[in-house]
Structure formats: structure tokens, C-alpha cells
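Worksheet: the structure to be examined is printed underneath.
With one protein chain removed, the remaining protein chains of the complex are shown where they sit.
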Amino acid sequence: MDLALELRGLKVSFRTCLGEVKAVDGISLSVSRGEIIGLVGESGCGKSVTALAIAGLLPQNAEVMAGEIVIGGRNLRKMTQQELRLLRLHELAMVFQDPTTYLNPVLTIGSQITEILLEDPQLFSREKRAIRLEEIEMEEKTSASADLLVERDLLRALADRRKLSGRDARMLAEVRVLEVLRMVRLPYPERILKMYPHELSGGMKQRAMIAMALVRRPTLILADEITTALDMTVQAQVLALLKELKTEIDSSIILITHDLGVVAKVCDRVAVMYAGNIVELAGVKELFRNPLHPYTMGLLAAIPRADAEKVGLRSIPGSVPDLVNPPSGCRYHPRCPQAFARCSEVKPMLTEARPGHWVACFLFQEKI
Amino acid sequence: MPLRPNSQSGGAGLLKLHEYLLRRLLLTIFVLLAISVITFSITRGLLPPATALTGYLRLGETDQTKLSIAQAVGVATKSCPSFSAFLNSQKGCVVPLWDQYFYWLVDVSKGDWGYSNLPPTAATAPTLTIFAERFPYTLQLAMASAALTILVGFFLGIISATRANRVPDHLSRLSAIVGYSIPAFWFGFILQIAVVLYLAVRGFPLLPVSGALGTGCALCVANPGQIGTYTTIPLFDSLLSGNLAYFWDTLLAMILPAITLSIVPIAILSRILRSSMIEALSQDYILLARSKGLRDWVVIYRHALRNAILPAITACGLIFASFLGGVVVVEYVFTYPGIGAAALAASRNLDINFLELDVLVSALIIVVANLIVDVLYVYLDPRIRY
Partner (left out) sequence: MSQQGKALIEVRNLLKWFPIRAGLLGRKVIYVKAVDGVSITVRKSETLGIVGESGSGKTTLGLTLMRLVSTTSGSIIFDGIDITHLTGSRLKNFRSRMQMVFQDPYASLDPRQTVMSALLEVMAIHHKFGNRKRACEKAEELIQIVGLSPVHLSRFPHELSGGQRQRVAIARALVLSPDFLLLDEPTSSLDVSVQAQILNLLQTLQRERDLTYVLISHNLAVVRQVCHRTAVMYLGRIVEIADTSRLFENPKHPYTFALLSSVPIPDPEVLQKLDVIKGDPPSPINLPAGCRFHLRCPYATDRCKDEVPLPREVEPGHWIECHYDLTPRAEAPGF
């Protein structure tokens, strides 16, 4: 499977007392295996809602109104709750913004990660264990980390047991958890297993959450503003970690953020969202070199930069639209300096204005 | 990079556990002393000294006997010439309140709580003995009611929280409101009437309606026999003696009182649990738990309940403490021979020795219950440090 995820025309709405909030208005996106794609936008643009919709974790008052979400050839909208849950267990992981509130304060870090592995009894079945042993033995030839060797020995010792007892399963799970804690460069992982979230600093907690995502070797990781709540130097460490991990794992990552700096450093491709639509989609270097959509250009002109002083920040006039009664046609047209008549009548679709560079704007479309 | 425990939480572990316990112990002693002073003053200080004696005097006793009783109780001095001198509060005849208190403290520290006048024993039986006879009954009733309260209360609370604002929740909340609106004594009487009049089998009520051992009910064993004394608690002693009939009869006798006693606490507990569960379920870590692909019940019990249980534990502690204090009304209605009914009788009979003991024991129970709950908190919530 070359594509980790495919979104086709996804629409999500919220039922509120003020009416139907059309938070996501028909977005389409493909994510390839192993790529990091940034989903960038300001508050209310629908980027977090998109992630929750993909994971099947929308709140009670929200609903996917239309569109398809395809992972590994399966359409998530046609799945039962049980199937979605298993998907989250094995293939789809989320990392959230604030590690202080997203980690359970009364459980140890270790138990919060091992519980993922222990949730599926099939994971430690004889067949799966044999497969894993083969995997390790192959990997041994190229690199042999201490953890892998421990796991290999343990698997060999347990090879003839048909079903693992609780204790054995926990031991095996812990070895895997230690591996993944080392992967996120946490020091003294054995101690961290027994520690509680409040005993760790913000950066360490966030790495623990990333470890939780990685432990199941997922196809896709949804990272929702994972550095926003961290201090600057800690954010830098997490970004460096993501960059290093890219070479070590083959999960795809959708990195949701409002910070264009983060996107520039870590992502391969970027999708810019505004008021529930993707307005621009391109490779990261292409996007920053040649921003096409007026909103993207407005954003880039509005952000101050730490490496140079700008002669005046250009702001975007107006504010984000009301999503209960969004503007007709292109949702950006009321604030767009280059809007013309058509913009308020018809909604522009994403078209390929340059190779690999898609824009939803009539400025770049053939007149029909 | 060295691993340092996060000292940002205000200094993790400012007090060691033993330091904390020591501090609480000191506080406990202080609290008990304060309560004893207050109780003492009320029972002996506010009233004329003769009133304190009322409970211990019988009609037709000679003045000499009365004087010696007065001296035994500690209100009259040894050097008092006659009882009438004492009644007239003649100088040197009445022991000053502080001295009374001091002697009383000395006696109590030796285990002598004076004499009690409670039936069925004779007029001069040691208070401590009477108390010790009756306390195990209250204890077993408290344990049974606590078990019932926790089981039903937790069940209703969790059901309410996980199906919030739907039918099960509404039913549960309705029963909670009904629950703590019902006066316990009325409910007790209703149960008794229902069991005697309506739920009767072959002329016998289905369950025992009074006493601690049911022998005359439809489900009871008529002659359960004897049991040995191991823990003095009949429920456990019968098991330890191997006398299952006795165990069964004891258990049956506790059913109606336990239900009556639990009605209000169940309502309180289920409401507390409901609101703390709803709060826990709305937390961010629940979203992460669900995103990990965990089963629903794992999310509810392992993640949410572990957090929601803390306020409920405090409530449970206080509830159990109040049970142990001897719930007067329920024990009275069901003629259950515990310390609650005894306390009622004691206050009628002005048995101040018994009352003093009872008040202090109740206070001690509550203080210890609070302490246990606080220590339990430290184990349940790793963030808490004292």
C-alpha cells in the first residue's frame, strides 16, 4: 500500500444551539507512506476536527456528513465501532497538545503504554511471536540494540508456550515499551516506567506520549499541536526528535499546527487550511518559495521572524468567518485583496496550478 | 542528561509519611482532649452537681449510700460530712470541676470509666464492660451497611455517569433524591410492617424485624446453638466456630436494619460518584485512552474511575465513621443491641459515664477514619504530598 491515508470530500458538522457549524467543508488529501505532512491553519479552520474525524473520536454533537476516509484500502465510514477501535489500536495513533492533561495522573507511564500492547491478546499469540522473532533475527544482522537482544531471548524462552500468562505477557510488553522509550531518547527508561506523569517535565511527558503512539508501529500518526504547549527549547528538542525518527520509522505523520516555522523545519508537504477548506497543498519548499493562495501569502506576510526584522507586519484585515453562515463561494473572499465576482458565487476546487502544487483559487484556474 | 524528579510540584514529598502521621497523632490527642473537656463541662459543669448523680441514685437509698455514690462518681469530696451538705453545695463538699476532670482523666488512663446504669445489667457494672459488650453489634451492622452502601452506591453512580442524561441516569437520580428525603425511622417502621404483615410465610415474617439474632422468622433457623468467643463480633465468631446456622441467623437479622441504614448514604455516594465520574470522563486523558484503542470498559474503570474514586473515598470514610458511631434511630427501631440504642438510653437515664465514653469513642472513630482516608489518598493519587 503506497498511500497511508486518503481523504475524499470529507465534511464534518457540529450541531449547536446556534445552528449547524460546518467545520470541515469537503477536504481531499492523500498521505503517502512515510511522509510528514503539515496541516496548517489558524484557530477554527477545522484542522483538529479533521484529525478527530479520521480517528473516529468526534464528540457527541459532531458528525461526518459526507466523504470518505480510507486507510489501507478500508473505508472508515463503513466500519463498526469495534473495527474502528481495533484500527486505533493497531494502525492509527494520536498525539495531543498538552501532555499534562492528556496523561492520566494516577497511572504510571509504564502502565499507560503497556496497556496498549496488552489490550490485544492476539499480539502475543504464538504465530505473532514467531513472526516477531524472525524480524528481530533479521535485524540483528544490521544492528543489534540491547533491547532487541533482550526481546529476542525472551521470545526464544517463551517460544513453546501456546498462550502467555499475564506475567509473561507483561514482561514481553515491557521490553517493547523500553525499546520505544529509548527511541524517543528518554533517559533511564527503566525508571520512567515506574514514574507518574507529574514526576516528569513537560518535554519528557510529550516524548512519553509520542512513545505511546510509536509502540504499535502505526501506519498513521495524527499529531495535534504537539509542541504548542512546550517551552521553546523543549519544542526544539521534540522537532529534532521527529526529524530523526523519520528515518527510523515508516509511519506517516499528519502534523497539525498553526506555526509555519514548525512546518518549515519538519514537514515534507504542507496543506494550508482556512475555514474548513484546504486552500493550498504543496511540497514544503515550493510552498514557501511560491505561495499562491492569497491567504497563504497573507499569513506569511503577517508572521514576524526571529532571524530578521520586517519593515512592518502586514496583517490580514477582518477576522475568521462564522461557520454557521459561512460566506458564499470561496470562504476567504471577504478578506481577499484579489477577490472578484466569481469568488462569491462558486467555491473553487483544488487544482494543480504548478506540478505538485495545488491551489483552491480562481486566480489559477482556466476560465470555464 | 540526569534524571531529576520534577520538583516543580511544590517540592515533591515535603513531609515524610511518619512525620505526617506523627503530626496527625498529636492533632488527634489534642482533639480528643478538647472534646472531653467540652463533654465533661456540659454533663457535669452546667448542671448543679446533684443532677449529675441522678442517673446513679435509686429511690429509697439512705443518705449515706447516696453520699458514697456521689463520692464514687467523683462529685463529692471524701471529706464531705453528709449528703444534705453536699446538696446545699457546702464549701469543701463539692469537688471543683477541674479537679473532677483531672481525676477522671487519671481514672480513664487506667481504663476505669466508672460505672454505668444501663439495663440489662445491674446498677453498678463497669461502663467499659457494657460498652465493649454492645460495640461489636454496632460494628457488624456498620460493616454490613458499608458493604451494601458501597456496592449499590458505586453501581448506581457509575451507571448514572456512563449513561448520563438518559433513562438509567434519570431513574438513578430519582431514587437518590427519594433516598435522602426518606426519614430513616419511618422507612424502618415501614419495612418492619411490610415484612410482618405482607411478607409473611406460614404466620412468620420473612425476615427478622428486631434483635441481632433472628430465630422466629420464616427463613431463620430456629435453634442455632452456641458459638465461641474469638473476636467478640458474632458474625465472625459464628464462622470461626463453624456454626453456620448462627451465622445465617445473624446475617438475616441485619438485613432490614442495614437496608434502612444505607438508604441515605447510598443516595449521597451515588451522587458524589456520578458527578466525579462525569468530570473524570470529560478529561483529556480519556480522549487519549480512547485513541489508544482501549475497550470502553477499560477506559471507564481503569482510567476514569481511578480518578473519580477520590471524592467518593472521602465520603465512604465519613459514612463508615457515622455508622460506627452507632446510628441511634435505626438501632432503636429494630431493637438492635448496639451502642446507638445504648447511647439513647444513657441520655434518658443521665448515665454520664457512658455518654462520655460514647462521645469520645465516636470522635476517635471519625478522626481515625479521616486519617485513614487521607493516607489512602496518598496511595491512590500519586500527586498528593503533605
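Observations on the structure shown:
Note that the chains are named A and B in the order they appear, and that numbering of residues resets to 1 at the start of each chain.
Please note the rule applied: a contact is a pair of C-beta atoms (placed from the backbone, for glycine too) under 8 Å apart; a residue touches a chain by one contact, two chains touch by 3 or more.
Predicted model only: the values in this text are computed from it and were never measured.
Per the touch definition above, the residue from A:83, A:140, A:231 or A:352 contacting the chain not shown is A:231. Taking the complete complex into account, A:304 is the one of A:166, A:304 or A:337 that touches the chain left out. From the set A:319, A:338 or A:351, the residue in touch with the chain omitted from the display is A:319, counting the whole complex. Checked against the full complex, the one of A:117, A:154 or A:204 touching the unshown chain is A:204. Looking at subunit A, the residues touching the absent chain are 42-43, 201-204, 231-237, 239-240, 243, 258-265, 284-285, 288-289, 298-300, 302-310, 312-316, 319-320.
Just so it is clear, only the chains that are shown with their structure count from here on.
A separation of 55 Å divides the Cα centre of subunit A from that of subunit B.
By the touch rule above, subunit B contacts subunit A in their complex via residues 1-3, 5-6, 8-9, 12, 283-285, 287-295, 298, 302-303, 306-307, 380-383. Every residue of subunit A that touches subunit B in the complex is listed here, in rising order: 55, 57, 85-90, 93-94, 96, 98, 101-107, 115-116, 119, 187-188, 191-192, 195-196, 198-201, 209, 212.
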